[in-house]
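To keep things clear, I will list the structure first and then write my remarks on it.
With one protein chain withheld, the remaining protein chains of the complex are depicted in position.
The block that comes next holds chain A.
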């Protein structure tokens, strides 16, 4: 990437000076070519931190439960951008670059440069682990979409031409042939609008987010999208570029870090973001005997529900085992204890052999001791909220998965007052599940300070801190922990899987699935033959 080129360029005489204007012609750019500029190490650091501040704003907006590009969201993001001293980025996001003149225009071009460079710098810091990568891409895409949404019609056209997107709108007669489909299936546009809009025919793989939400007309493998949907196509392209760039950056990271100054900075950046890394279990071991108590005092609702389910049903489906099992690992339950906990419960419904054969592997796997040897991170709120619960499941975010009446009676049964319930339900009914969880925390801990819940393990930790059971982790031990993790990653880079979108669970799903099936089929056999094996001992 840039650093190779940079080092080489140092001794060369620049023959051609390209003006910044030609280099950064638009407010919105596809990050496809790594920059080859020389920059000072101070500026390098500066840019990195600036970008980080920028992306964190989008992170907070998401955590507050604001819908991307909604008015509330924009209001919040704009205010934060000004507050953080990122007004120049605010201009990129909200004003059309074409109208600026003179000094303003000059400033815009400088911001475009900072925007472009800082993105590439952060790639180096965020290519290290799957969690970081996922976070980075998510925020970058939100930023990109915000910038793109500010473009005017002609600017979009200009952008498309500059980036080799060639779209031919459908002719009137082509449009007429499929008009019923367009009317029925084009989301977000009124019928009269649809009549006026230009439509484009693209392979469905280019607009996956529209396909996912059934937001466009789809026929024979082609999606029919209107001008407003083009951001989807361009966004897909941008995301591909970033994903590939991160993969490439990962291969170069060793070379880059040969420079001590850069290495130090990038690593510091890494810790300054992650703050909490629950992959490695904590120094204090939590005995499983305390889980019943802890589930009442310090676990968020999603985990408490799982815990109670296991205690009463002595079984929990795969999704729940993953969600709760990894959470337990995160709060400091050791592998041995974990196995004991699951075995004690499950063996009330099946014999120990069966448990050993069908479930123990999974626990080892979660702790990174078997199979792909990846030490899996506990699920964050975002992942849990996204989970779709099927019949018989008990995982997922209860504020989302439970219907309101059930949720209310559940909260009441945990001896929350009716008014307290109402306070929580206020957020639930508006779809702000993490706020609801934060409220639940405040109410159950008699705390006046607001807490932002982004991770069940954060919830647990905050609770323990409040109750004085646990010291706040001091920053130095945290840094050294993170450092050793980087080291780990570098050594066995291959074990750290680099794909996105929850692929990390694939292997687990597969194994669990086949084992569950095997279990089911065995159960089936014994049922079919009225074999009174251990099944008579099932207590429900």
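Points worth noting:
Methods note: a contact is a pair of C-beta atoms (placed from the backbone, for glycine too) under 8 Å apart; a residue touches a chain by one contact, two chains touch by 3 or more; residues count from 1.
Assume contacts and distances are computed from a predicted model.
The unshown chain of the complex is recorded in UniProt as "DNA primase", chosen from "DNA primase", "Exoribonuclease phosphorolytic domain-containing protein", "Metaxin" or "Signal peptidase complex catalytic subunit SEC11".
The chain that is not drawn here is touched, among residues A:211, A:335, A:382 or A:442, by A:211.
Check A:90, A:246 or A:401 against the missing chain and you find that the one touching it is A:401. Of the residues in chain A, those that touch the hidden partner chain are 180-181, 183-185, 187, 204-205, 208-209, 211-214, 217-222, 357-358, 388-393, 401-406, 409, 494-495, 499-503, 506-507, 509-510, 513-514, 518, 520-522, 524-525, 527-529.
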